[in-house]
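Of the protein chains in this complex, all but one are displayed in their positions.
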Amino acid sequence: MMDTQQGSADPLLSVSDLRLTFSTGFGGWFGNRRHVRAVDGISFDVQRGEVLGIVGESSCGKSSVAKSILNIHPPTSGRIIFDGEDLVTLNARAWRDMRREIQYVFQDPLGALDPRMTVLSQVIEPLIIHSIGNTGERTKQAHELLEAVGLLAESHDKFPHELSGGQRQRVVLARALILKPRLLICDEPVSALDVSIQAQVIQLLEELKTSFDLTIMFISHDLSLVRYFCDTIVVMYLGRIVESGPIDEVFANPRHPYTQALISSIPVPDPTHKRDAIILQGEPPSSFDPPAGCHFHPRCGLQIAHCLSVYPDLDPVGQSGQFVACHVVQGREREQ
Amino acid sequence: MSEQSHAAERKTWLYYLTAMPPSIMISAVWVVFMVLVALLADVIAPYDYRHMELLDRLRPPVWMANGEWAHLLGTDDLGRDVLSRIIFSIRISLFVALLGTFIGAVFGTTLGFAAAHFRGRVDDLIMILIDFQAALPFLILALAILAFFENSFVLFVLVMGIYGWERYARIVRGLALSARSAGYAVAVGVLGASPARIYLRHILPNVASAIIVNMTLNFPETILAETSLSFLGLGIQPPLTSLGNMVGFGRDYLLTAWWIVLLPAIVIFVTTLAFSLLGDWLRDLLDPTLRGN
Partner (left out) sequence: MSPVVIAIKIFRAMITVVLLVTFVFVILRLSGDPAVQMLGLEVDPEALEAFRRRWGLDRPVWEQFLSFFWNLLHGDFGQSFIGGRDALGVVTERLPKTLWLMGLTTIFTFGLGIPAGIYASLHRNTFSDRAIMGLTVASFSLPNFVVGIILIMIFGVTFRLLPTSGSDTVLHYIMPIVTMASADAAIFARFSRSAMLEVLYAPYMRTALAKGLKWGQAVRRHALPNASIPIVTIGGIYVGRQIAAATITENVFAWPGIGKLLVVSVQNRDLAVVQCIVILVGVTMVIANLLVDIAYGYLDPRTRTEGGR
């Protein structure tokens, strides 16, 4: 089980043994249901003011974690404690109020915006939904916020398709932040943008984090971004956490073989630097039929017999708050 | 981009409007004319459509021997003025078709949304209903209902409302399903919007153009359906008059007083043709992906 990573105050968000299982295929008649355990027992904490990064391959479940927390897909089991309240137990009414606290930005800024509304009205809309202020105040707030995210006044009355990708994502951010949430979950917020724009948006996020006093969950497959922006990192593989810890520690000293492979593949901007990228053997796993025991073992160079039958717990390793789920690593740790 | 492309977009709209082929322009004019006739029926019709002049029966139109100016298009077998009856028929036929199309659209759209929103069993049930409706030719269904229940005007309009609802339901269901999973529906939900708000303010406006396109298809077909049923004597009942009605009851006088039959028939033809052409053109304009159907 997870302990709090950075001691001191209560975490803003505490997830315990979160599970989310999808069923697909024909229902009823032919009993063809197949189950996908998108999230298979995840526990972690997010401290106030922290930026937590979640990384992993596609379909490792990182987006599903976000959707569970936000109740877009209600979790199958587990607890999600946000500031003392268990989100899993909230009813529809309570969720409406909770929406003001937790907001979401995801990958496709064009899809996230209604093509028929001006960007200004879309930023105003959350205020209308939650009956905040009167018309004049709302418009003023929206204008101010749009300017704060870097969208010039002349663009406020435009439609989403008239803006560039970077501009749209700014609008999406403005819309998410107008309710002054405390937790912002970003799911691949810049993956769809040009690399040069990515940097701008990340910088914007940094500024907003300070000015809005935000706690951020940053989901990405881009490790260099995560390294730059996040304070803590969680590495997921096939629905489970394989490693977590403070960002510098994990990057300097990755313990789990999977993490090591990921980090070794980060491009280094030095042409003379010879990379020893660890290339993983074997096929990417299928979520329908995960390998028994440790999910990673078919591709792992370190596997021992134990790995084939028992899934390793996420246990502390080292002194600096790192956690790893690997029999071999834990074994070595115990020896020391 | 922005400023210029917006202006360019508006320009193409205007361009289209003025570049209407003559056939479309004539159709548009005729449609407007029909609507005006329908609205102003009370004012422009020389007689009440029920008014009988039994001594003046079967009088031919004015341009034939024996015709008179009092009855421009002649009279029918009960001495009723054909012109007035045509005028009022236009009003009644258009009114019924409009109401029917509207009812069908509302009904079909609601079921489409319900299927998309609730999924699971509700969706299955609605899909089965859609399949069922598509399986039975509308005429047969209408006849069955009209046979079992007394034919009243209200019932008939409702039956017209059933025409084509399954098309709306299918389209709306498909669009709503993809809209639901599209970003903005989810995003606005995360912002706290209730499902009602999401459907009414976000999904509906985005499916509206598809609904309207379908309505333009449905409307002339509804007119045809109503006329056919009235022709069979099972639609709009006397004393109310309809174009189909007039053709149906005038059949016996084909030999002796062809104008009772032919004139309403021509009006039916020209009107449905005009609506069809106009609808086709509008569809091309609104949704180029539907072209070529």
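Each chain carries a letter (A and B) given by its place in the written order, and its residues are counted from 1.
As a working rule, contacts are C-beta pairs under 8 Å (C-beta built on N, C-alpha and C of every residue); 3 or more make two chains touch, one makes a residue touch a chain.
On a predicted model such as this, the values are computed, not experimentally measured, just so you know.
For the chain left out of this panel, the touching residue among B:V43, B:V154, B:A196 or B:L255 is B:L255. Within the whole complex, the absent chain has one touching residue among B:S89, B:S228 or B:T241, and that is B:S228. One of B:M20, B:L98, B:L143 or B:L240 touches the chain omitted from the figure, and that residue is B:L143. Remark: the omitted chain is touched by one listed residue; of B:M20, B:V106 or B:M127 this is B:M127.
Among B:V122, B:V157 or B:L273, only B:L273 touches the chain left out of the display.
Take chain B: the residues that touch the chain left off the picture are 127-129, 131-132, 134-141, 143-149, 220, 224, 227-228, 231-234, 244, 247, 251, 254-255, 258, 261-262, 265, 268-269, 272-273, 276-277, 280, 292-293.
Quick note on the criterion: only the chains that are shown with their structure count from here on.
Chain A and chain B have Cα centroids separated by 52 Å.
Residue ranges on chain A touching chain B, taken from their complex, read 70, 72, 96, 99-100, 103-104, 106, 108, 110-116, 125-126, 129-130, 155, 158, 162-163, 172, 175-176, 179.
Per the touch definition, chain B reaches chain A in the complex via residues 1-2, 5-6, 182-184, 186-194, 197, 202, 205-206.
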